[in-house]
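Just one protein chain is left out here, and the rest sit where they should.
For subunit A:
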Amino acid sequence: MTNRADTILYLDGVSVAFDGFKAINNLSLVLKKGEMRAIIGPNGAGKTTMMDIVTGKTRPDDGSVYFDGTVDLTTHDEAEIAILGIGRKFQKPTVFESLTVEDNLALALSGSRRVFDKLFRKAGTEKDRRIREILETIRLTHRRDWLAARLSHGQKQWLEIGMLLGQDPKLLLVDEPVAGMTDAETEETARLLREISASHSVIVVEHDMHFVRELGVKVTCLHEGSVLSEGSLDHVSSDPRVVEVYLGR
């Protein structure tokens, strides 16, 4: 396969079973440094489970998972993996509802994660500048003081992407970012992700084909826990196996 040294994410022969059901089945997937990849696949294909494995939430039964060419992710837990530089946006937008938009971002900003620093240290101007920058990027400047609970569904998705930016990870895993968004919001999101991908490696899971086309990147189609087809969107969507999986439902 590809030389592991050039990869940001390297999955080889990964399997995981839940009560005997193989959610991920001998999955191999490689992401080069700086690459953005779109992942499609029918419901239950294992897309979210793949992200769970990469972020340390689920331990694979088998196979190897490497980050940045050398780091064996199966030996780290969620917090360590986050600090190593992998950020994640959840399928169901998960923000801290009773904190303001600003505080959500402040918690995500890279910096000390130690309890006692949090108790006694004050936010600096540098932090404030970054928060303003991110708010600008995710178009929530005017909602800075709102409680996150009051945001629309689409805005919560954006806030969560903003939190990812605050973490400034090397690799972003973005699970269904445009679910529940209007067409205009979807297009904005595609534009934003393209912008982010200029300086980060990104994996985007999405069902919305229009959105995937907007991204204009290599596509991987998962099915029953392994790769069914890989290539340009046109290549993948004309692959008879992919067509069958989508139509055969």
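The definition used in the following text is that contacts are C-beta pairs under 8 Å (C-beta built on N, C-alpha and C of every residue); 3 or more make two chains touch, one makes a residue touch a chain; residues count from 1.
Definition applied: contacts and distances are computed from a predicted model.
The listed options are "NADH dehydrogenase subunit G", "Ion-translocating oxidoreductase complex subunit C", "Urea ABC transporter permease subunit UrtC" or "Methylamine utilization protein MauG", and the UniProt record of the chain not shown names that protein "Urea ABC transporter permease subunit UrtC".
Summary of contacts with the chain left out: across A:Arg59, A:Lys118, A:His210 or A:His235, the touching residue is A:Lys118. Between the chain not shown and the residues A:Leu107, A:Ala179 or A:Met209, the one that touches is A:Leu107. Residues of subunit A in touch with the missing chain: 55, 57, 77-79, 82-83, 87-88, 90, 94-99, 103, 106-108, 113, 115, 118-123, 138-140, 142, 152, 154-155, 158, 163, 167, 182, 184-185, 188.
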